[in-house]
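What you see is part of a larger complex, with each chain still in position.
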Amino acid sequence: MAKLNLRPLDDRVVVKPEDAESTTAGGIVLPDSAQEKPQRGKIVAVGPGKLMDSGVRGELSVAVGDTVIFGKYGGSNIEVDGVELKILRESDILAKVL
Amino acid sequence: MAKLNLRPLDDRVVVKPEDAESTTAGGIVLPDSAQEKPQRGKIVAVGPGKLMDSGVRGELSVAVGDTVIFGKYGGSNIEVDGVELKILRESDILAKVL
């Protein structure tokens, strides 16, 4: 995938979801439960952070390249150069994979 | 389209949605999923920003001429000189296309 020409607004990030197979390598399996279905993916673009009442933007806790776990039903799906991506808010991200 | 004679209030913007065909050129395809349908368009007018508790207006992150991706179901549809436009809040905009 060529360099992404998308800049998310506020505290949004663009994530490239991983295939179910690739998750086995990292040791984390995300079961297909009925309760909630978190997914794993890599961050490919981040926004400038949420504008706070004080007028400054809150720094994001995640960066481009991070692998993260997020709720499957959050965000919006888009497709860039044939690649399926997801635009999420940082609050939809549950954890970073170290 | 002649110069737009509309001034949105607060953090609203006026967007001219692109046709589905034109999106192929920019390399971004927005699939027609059941979950949510983001759209792509060009900003033709912006408001002065949202009035914050401090009494100042928050500066918008987007400007006239920007191409943006936004949720299909947000905002209100209007028609100016035969052109279909959309009035959105900035928070309905997901990302800017660079």
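The chains carry the letters A and B, assigned in the order they are written, with residues numbered from 1 in each.
Definition applied: a contact is a pair of C-beta atoms (placed from the backbone, for glycine too) under 8 Å apart; a residue touches a chain by one contact, two chains touch by 3 or more.
Predicted model, so just to flag it, every value in this text is computed and none were measured.
*Asks:* Taking the 2 visible copies as a start, how many copies are in the full assembly?
*Replies:* My count for the entire complex in this file is 7 copies.
Here is the rule we use: only the chains that are shown with their structure count from here on.
*Asks:* Which residues of subunit A touch subunit B once you look at their complex with the stated criterion?
*Replies:* 5-10, 12, 14, 45, 47-48, 51, 53, 55, 73, 76-82, 84, 87
*Asks:* If you look only at subunit B, which of its residues touch subunit A in the complex?
*Replies:* 26-31, 33, 35-36, 38, 52-54, 56, 58, 61-62, 69, 71, 90-91, 93-98
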